[in-house]
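Below you will find the structure I want to go over with you.
Note that this complex is displayed minus one protein chain, with the remaining chains in position.
First chain written, first letter: the chains are A, B and C, and each begins at residue 1.
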Amino acid sequence: MNTPAPIDQLQQRLGKPASGWRARLYAIIFESDTPKGRAFDLALIGAILLSVLVIVLTSVQSIASEYGAWLHGAEWFFTVLFTVEYIARCLCVQRPLAYARSFFGIIDLMSILPSYVSLFVPAAHVVMGVRILRLLRLFRILKLTLYIQEYSMLGDALLASRRKIFVFLSVVFLIVFLLGTVMYVVEGPEHGYTSIPTAVYWAISTMTTVGFGDLVPKTDIGRTIASFMMLLGWGILAVPTGIISSEITHQRGQRVLPLRVCRSCLSTGHDPDARFCKDCGAQL
Amino acid sequence: MNTPAPIDQLQQRLGKPASGWRARLYAIIFESDTPKGRAFDLALIGAILLSVLVIVLTSVQSIASEYGAWLHGAEWFFTVLFTVEYIARCLCVQRPLAYARSFFGIIDLMSILPSYVSLFVPAAHVVMGVRILRLLRLFRILKLTLYIQEYSMLGDALLASRRKIFVFLSVVFLIVFLLGTVMYVVEGPEHGYTSIPTAVYWAISTMTTVGFGDLVPKTDIGRTIASFMMLLGWGILAVPTGIISSEITHQRGQRVLPLRVCRSCLSTGHDPDARFCKDCGAQL
Amino acid sequence: MNTPAPIDQLQQRLGKPASGWRARLYAIIFESDTPKGRAFDLALIGAILLSVLVIVLTSVQSIASEYGAWLHGAEWFFTVLFTVEYIARCLCVQRPLAYARSFFGIIDLMSILPSYVSLFVPAAHVVMGVRILRLLRLFRILKLTLYIQEYSMLGDALLASRRKIFVFLSVVFLIVFLLGTVMYVVEGPEHGYTSIPTAVYWAISTMTTVGFGDLVPKTDIGRTIASFMMLLGWGILAVPTGIISSEITHQRGQRVLPLRVCRSCLSTGHDPDARFCKDCGAQL
Partner (left out) sequence: MNTPAPIDQLQQRLGKPASGWRARLYAIIFESDTPKGRAFDLALIGAILLSVLVIVLTSVQSIASEYGAWLHGAEWFFTVLFTVEYIARCLCVQRPLAYARSFFGIIDLMSILPSYVSLFVPAAHVVMGVRILRLLRLFRILKLTLYIQEYSMLGDALLASRRKIFVFLSVVFLIVFLLGTVMYVVEGPEHGYTSIPTAVYWAISTMTTVGFGDLVPKTDIGRTIASFMMLLGWGILAVPTGIISSEITHQRGQRVLPLRVCRSCLSTGHDPDARFCKDCGAQL
């Protein structure tokens, strides 16, 4: 785990000012290993969570009709706050354009734009759901914790299995598409399977064992095919689990594997905490 | 498995009276390795199960309207019984407050209070559901069996995986929240997605493959997103299984590890094929 | 896999006649390693499958109303056939009572009795579903195949995990019972949660990710609890999979594990097909 985290790479790309108020601002906003930087991160996360809560509450009809004015005010408060933060971020890095075009820079901009747009185009209001993308910033605070190793381990397991997963998904998609079309032919529009896309949607909901029940087969042959699909989906479900399971077991094995070599007898396989060679007794 | 069970730690904290009727009562109520203690435990479990049965039957309309008086009587019988037991427990330990504030002490109190409260506040009746928390006492009888090792093994597997599980849950929650909001925007209140919390509830029921069917996407784009979510949920399901599976396999492996002890430094954890102690270099 | 199969143990208990027509009948009916015995077994399986098909077809309204007489005739044909077979089995063993009281003997009797009872008590007709228990005989033919090893392997895996599974089920039942009761209190009879048993049924259908949708939470707090239950059920699902997965991996490992020891250097870990010691080169 010695490779620099994406966050560090980003910071190198943005460039830290040498000194002055910009350097101090940079240390607060972009670094999280100083007390001030950590306090800023926590305050920012609090603000993000609160702004998300405002959006969620606004969506609840009964709350919106009663506290509409308060929620509207809070929304503008957070919009201004995040605008100030965005400008501060742009100011304190050496290459503002690099920040603006970075992943987090785009998210920061996208989370404040909808409010301003809504002043002119009311329909843009729905776009505000994008604001919750700011939640992705939460991952940054995780840098401080040990959890990042687990993230990378899960990521490694998925990455190492990406070919198997791609193969698996392509097979699943083919099966779902074929069986969905068969059901469209068998059940037909009179039982709700109005088109092939709808039938494929039903096939996916059946084979993933979700089973909404908004569409159900009504003919005997349709039910027979559905039964077969459910059993097949059940069996297929075992494949990704097996892939991931085997991958995690493998990674654990690799991590535990010590690569210590005895200088005396050149034997390997010593425990990480061994002080003497288990084969010849020489000091390691 | 040489660490004292939580039960034993609790008993040490409560303190056993040196002699007299309190010591004899203590041996019956708190210890389960004597015949009387075991008989008391079994009788208590029977009483708990019966009292729970009474609560369950009271909830069934047709039974409650016919045998209401009997059930009401039985409820008060068990309330008095458990009150006597609670007082006896408080009396026979050296530090009654330590018992009252312990996990089981609070459960014991909470399981008798609602009945008394219902004498004055009828609405407290519903709180009686808390009584079934007494079922947690069932775990105590398991101390007598070998099953406790399996409990601790499962517990260890979950504990060792807690970081991975936390990471996994945080990612799942983020995905569910984002996709739920997207569906709220796409489908809207006219298709039942009345608020973001409702949409998130639907997203959870979809990605966990529960699929109640009370809310279903009706637009084409909504169904496309739902199909993607189902496949994603299917794939994500593989991750916790892989984590737990790998953890249990690992624990089993550790248990199989031989217990070779170095006669020189008494260290353990040597490999099956080691010829010299890895800690002091002495011949094994 | 040298332990005698339950079938062989049963045959030893029943006793094979020394000679005469009973011995020949015994060889046909109870043994399956002679051509006649195997032919009898296949014919019996065919008859069982056909008789099951008759029962299935009788249950389909449209078919029953049209071919009722044919199906009724076929049912009596199979009833008489299986009666003859039952009497033949009783006749050709040395201890008919031992057969009649054995597992398969009881099944054989139970599969013919309902038809006779229906002559007097028409309502007994529904009991005929028991006849499909004869399908259990299908397992006997499997003795001829290599598949029996896979059966026993799966059985061993389940048997070895029975404590963990018991612990798991007891925890699951406790959780389902508690959360079901909570939902009964929260949602109440006005939303369909008419009693605690009904609420527990809903809790099971939710946590196992079945999600019928006949009962769904309608209050906000109910939906929040349901969301938590779905995620919990999703996570808990990983536990039995991990247990079984680890057990099967372990069993495979044990089977592969060679226990060959070199007589020259006493080293172990040689492959099953090795002819020379990999450590000292001596012949194994």
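The rule we apply is simple: a residue touches a chain if its C-beta (ideal position, glycine included) is under 8 Å from a C-beta of that chain, and two chains touch if they have at least 3 such contacts.
Just so it is clear, the structure is predicted and the values come from calculations on it, not from any experiment.
J.: Looking at C:L81, C:A98 or C:I248, which makes contact with the chain not pictured?
T.: Only one listed residue reaches the unshown chain, and that is C:I248.
J.: Using the touch definition up top, pick the residue from C:I48, C:C92, C:I112 or C:V172 that touches the left-out chain.
T.: Residue touching the absent chain, from the options given: C:V172.
J.: From the list C:T79, C:T209 or C:S227, pick the residue that touches the absent chain.
T.: From the options C:T79, C:T209 or C:S227, the contact with the absent chain belongs to C:T209.
J.: Which of C:V56, C:I87, C:I106 or C:L159 touches the chain that is not shown?
T.: Among C:V56, C:I87, C:I106 or C:L159, only C:V56 touches the chain that is not shown.
J.: Residues on chain A that touch the omitted chain in the whole complex?
T.: With respect to the unshown chain, the touching residues of chain A are 163-164, 166-168, 170, 174, 177-178, 181-182, 184-185, 189, 194-197, 206, 209-213, 216, 220, 223-224, 226-227, 230-231, 233-235, 237-239, 241-243, 245-246, 249-250.
J.: Which parts of chain B are in contact with the chain that was left out?
T.: Answer for chain B: residues 209-213, 241, 245 touch the chain left out.
J.: Give me the chain C residues in contact with the hidden chain, please.
T.: Against the left-out chain, chain C lists 55-56, 59-61, 126-127, 129, 132-133, 135-136, 138, 146-147, 150-151, 153-154, 157, 165, 169, 172, 197-198, 200-201, 204-205, 208-214, 237, 240-241, 243-249, 252, 269-271, 273-284.
Everything below uses one rule, namely that only the chains that are shown with their structure count from here on.
J.: State the superposition rotation angle between the two copies chain A and chain C, fitting on C-alpha atoms only and giving a multiple of 5 degrees from 0 to 180.
T.: 180
J.: Need the CA-centroid distance for the pair chain A / chain C, whole Å please.
T.: One centre to the other, that is 42 Å.
J.: When the C-alpha atoms of chain A and chain B are each averaged to a single point, how far apart are the two points in Å?
T.: One centre to the other, that is 30 Å.
J.: Quick check on chain A: which residues sit in contact with 2+ other chains?
T.: Residues 209-213, 241, 245 of chain A touch two or more partner chains.
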